[in-house]
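One protein chain is absent from this view; the other protein chains keep their places.
Should a chain be cited, it is by its letter among A and B, assigned in written order, with residues numbered from 1 in that chain.
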Amino acid sequence: MTYPDHQSVEGNINSSLSKNIELFMSIFCDEDTFIVRNIESQYNKSIKCSVLFMEEMVDTSIINDNILRPVLQNDSLKSSGDTIVQLQNMVINAGHIQKSPDINTLTHSILKGNTVLLLEGSSEALIIGSIGVKGRAIEEPEAEKVVRGPREGFTEQIMTNLSLLRKRLETTDLKFRFMTVGVKSRTRICLCYMNSIVNPKILKELEDRINSIKIDSILASGYISDLMKDAPLSPFRTVGSTERPDIVVGKILEGRIAVIVDGTPVALTVPYLFLEYFQANEDYYINFYFSSVSRMLRILGFILTICVPAVYVALMTFHQEMIPTPLLISISAARQGVPFPTIVETFLLLMVFEILIETGTRMPTNIGQALSIVGALVLGQASVEAKIVSAPIVIVVAISGITSLMIPKIQGPALILRVVFLALSAFMGFYGLIFGITGAMLHLCEIRSFGVPYLLYLTSMEPKDLKDTLIRAPLWYMNYRPKLLSQNNKLRQSKGKEKK
Amino acid sequence: MEKELITQKQGLAVMIMFTLGSTLVLGAGGTAKNDVWIAILISMLLEVPIILICCKIQKLYPAKNIYEIFETVFGKVAGKLLSVLFIWYSFHLGSLVIRNFTEFIVSVSLPQTPQSIVGLFMIFLCIWAVKAGIEVICRWTAIIFPITIIVILAVTFLFAPILNFENFKPILFYGIKPVIASAFSVFAFPLSETVIFLAFFNQLNSKASVYKVYFLNLLISGLFIVLVSVRTLLSLGVPNISIEFFPTYSSVRLVNIGDFLERIEITVAMVFLFAGFIKINVCLYSSCLGVANLFGLKNYRQVVGILGLSMLLLSVIFYRNTSEMFDWANNIYKYYAFPFEVILPVITLLFFEIKKFFIKRKSLPDPAEDS
Partner (left out) sequence: MIRRLLGSLLVITVLSIFCTGCWDYREINLMSIVSGAAVDKTPDGKYKLSIEIIDLKGGGKEAPVHSKKLESYGDSVFDAIRNSIKISSQKLYWGHAEIIIISKDVAKEGILPIIDFLSRDAEPRLSIDILISNEDTAEKILDSQSISTEIRTYEINKMLDDQKKLSKSPKVEIYQFINALGDEGISAVLPVVGLTQNSGEATSQLAGTAVFKQDKLQYMFDEDDTKYYLFVMDKIKGGLLVVNKTQNSSNAGNFTLDIDSNKTYVKPVYSKGKLSFEISIKTKTTLGEIDDNKIKFTSQSEIEKLEKQAQTVLKQNVERVIKAVQSGYDIDIFGFGLKVKQDMPELWKKIKPDWDDLFKNVQVKANAEVRIKHAGLLSNPIMMGD
């Protein structure tokens, strides 16, 4: 990494304990939680060591029981020979222990919550695992609720998260590969994939992209996804995200790669396809008829949310002949006396709706009722009564709004498409809308996620590719993994005759 | 990822959409009156030899597009000359299609909107698509194609109550002559226009068969054109068809199922537009490849914008009014297109065979092998 880190000190520690302590005191100067504990063995006074750690990062019981006590009370330590190796192998009974001379490594391991043990006369130090950072317990994620299925969600600790994955995939084929990103934050991120299923090209591409990230800190996985995604200007996401380990495992088993970032309960998965917007985890846990229907409803919801206001405006201002006569008369009567043109009215109300949503998102739940009263009654009812807007437009915006909440992830792109379609249809009616849809589809066809076409499976014209797209075929029918993502190890389950 | 090529199914879908393209708007073989379906079937037969020639040419040089084939077969200078002709054909066809569609949109629903603005939107999308590449066009087609087919079939079912089968009769009342004339016009537009695909069918993937694509297209789009023409004939009747500019569209205006499923013509217009987009895309792509080859450009994308906009310009200035456009489409186009659609491929193949014959006599290696 070429990004300069001014605090880093290059080089190795020397064999003088006091000098080393001085060195570390200078590195951690003005740092009140940095503790240096000097100890000597009760039985062999010549063995002097110092234990260095950050108070807030460690589990003190590990330090007391597993480091200090054994060193102090051990009677077999000899000053001759390689004391540091003896300490490492025979004395300290902590799980994670490692030797290193490098100041930089030692510094960072202290920062992580490990304990560094310096020994007089040794030019190497021991890094002893004593991380005791407190975090949240495993809870069900609020944003991705499920009725039938596991309730566990990721937490902020990377190791907890990895354990959630490993316990679901008890195989050596599941690989966790660590990388560090962020010059200041030195955030650990972990690539998780199935070695025999993953497409090596995608893995290579992902590594290259992560390696090329040069930023001071990664506060959440969103940073990573923003910095590495394809089509950065597209409103559509090309990197998936989820809080649920079962989803991640499912994606890993399809050949995707999960990126777990320390400090974020949201795991990223790549490549991400457009269809994944419409796939919910529960689809696979319930009867395939119902999940197919609800998947199609989600797609319908997406189409409705982007098209309904545009269709309404196109109908009302360009293609009046398409409205059934009684409806035309009643809408026309409802619009009598409304001062704004239809298009302005629609824009205004859509904006009000977005404001309501934005207000609701970051608001304490107990004010919610007040908001819904103001939103529904004051804005809806009263503005219609006062003839500021017409009643049909309230219905249209409500349909568009409700359907946009069906898939929370796609709200952003849906908002943009909705507005663009609206503008186009105010300009050329349905033809404008058709041009807009064409453009949106071209865009979706054009973008790729890590080299994989975004609309994979939808555009191959092979019926067998459609079994997990618009519908969710029964599990016994999906015997093969999706193509392209997983190039080897195609068979998912063996059932009946296996064909090539 | 490895370079994706056009799969057989995608190629077929693009070709079907291309063939249906402006045919859905303008109708095919209207001069045959109630024998239009016979005319279309005859023209499908006429089309077979042309397809055989096209496929043969592509098979001879599977890795080359038509412009490169011209240069290989005829040599540099003559090849470039023929390339210019072919470029003109696809360029001009593209602008005709743009004009058809802008004329259609403006006539049926946006009478006040300037045609050039509608055209600008269309060509803007086409430039975008062609710049994105043939794979993107193919993927896009793969989504649009099922929608198009479903809409055409569904609308046909809705026609059931207003079909009057008496309109078929009398068969061949005016003799076979007008039918043959009309078959010839269907042959020129749209069936033989598929010659343009030679410009990029070297990008079909190795599993795909050019023969299969061409013949399936002939069969499927031929039948769809028959279906739509017959549907229009049976619902509107001959007198109405002969007075309407856009009979297919007008016939859909009649559909009325139980007073709620009516006025569905916009769905049809949508399908028309989708097919038209693909047709313009193919024409634009073909002419861009040609120009890039002509001037030895590395990337055809450099000329997409300028060619697209000139296509639009040509479409605006080419006709003075709707009647002139229809006069051209119905009466002149078949003669105009004949050299490009028939003579060009035929002489290419002939010249190749003659060359092969002479070279063989001198016992030199077959040119097809070292290409």
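FYI, a contact is a pair of C-beta atoms (placed from the backbone, for glycine too) under 8 Å apart; a residue touches a chain by one contact, two chains touch by 3 or more.
Predicted, not measured: the structure shown is a model, and the values here were computed from it.
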Which of B:T19, B:S43 or B:S109 contacts the chain that the document leaves out: B:S109
Among B:K169, B:K207, B:K298 or B:R320, residue touching the chain not depicted: B:K169
Residue, one of A:T317, A:Q411 or A:N479, that touches the chain absent here: A:T317
Identified contact with the non-displayed chain, of A:L349, A:A426 or A:C445: A:A426
Residue among A:R335, A:R418, A:K467 or A:R481 touching the omitted chain: A:R335
Missing-chain contacts mapped onto subunit A: 231-233, 316-318, 320-321, 325, 328-336, 338, 341-343, 420, 423-424, 426-429
For subunit B, the residues touching the chain missing from this view: 107-114, 117, 120, 124, 128, 131, 166, 169-173, 236-240, 242-243, 250, 253-254, 256, 263
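The rule is simple: only the chains that are shown with their structure count from here on.
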Subunit A-subunit B separation of Cα centroids, rounded to whole Å: 47
Contacting residues of subunit B [partner subunit A, same complex]: 1, 4, 7, 9-10, 13, 105, 109-110, 113, 118, 121-122, 125, 128-129, 132, 136, 138-140, 142-145, 259-260, 262-263, 266, 269-270, 273-274, 277
In the complex, subunit A residues that touch subunit B: 201, 318-319, 321-322, 324, 428-432, 434-435, 438-439, 441-442, 445-446, 448, 451-453, 455, 458-462, 484
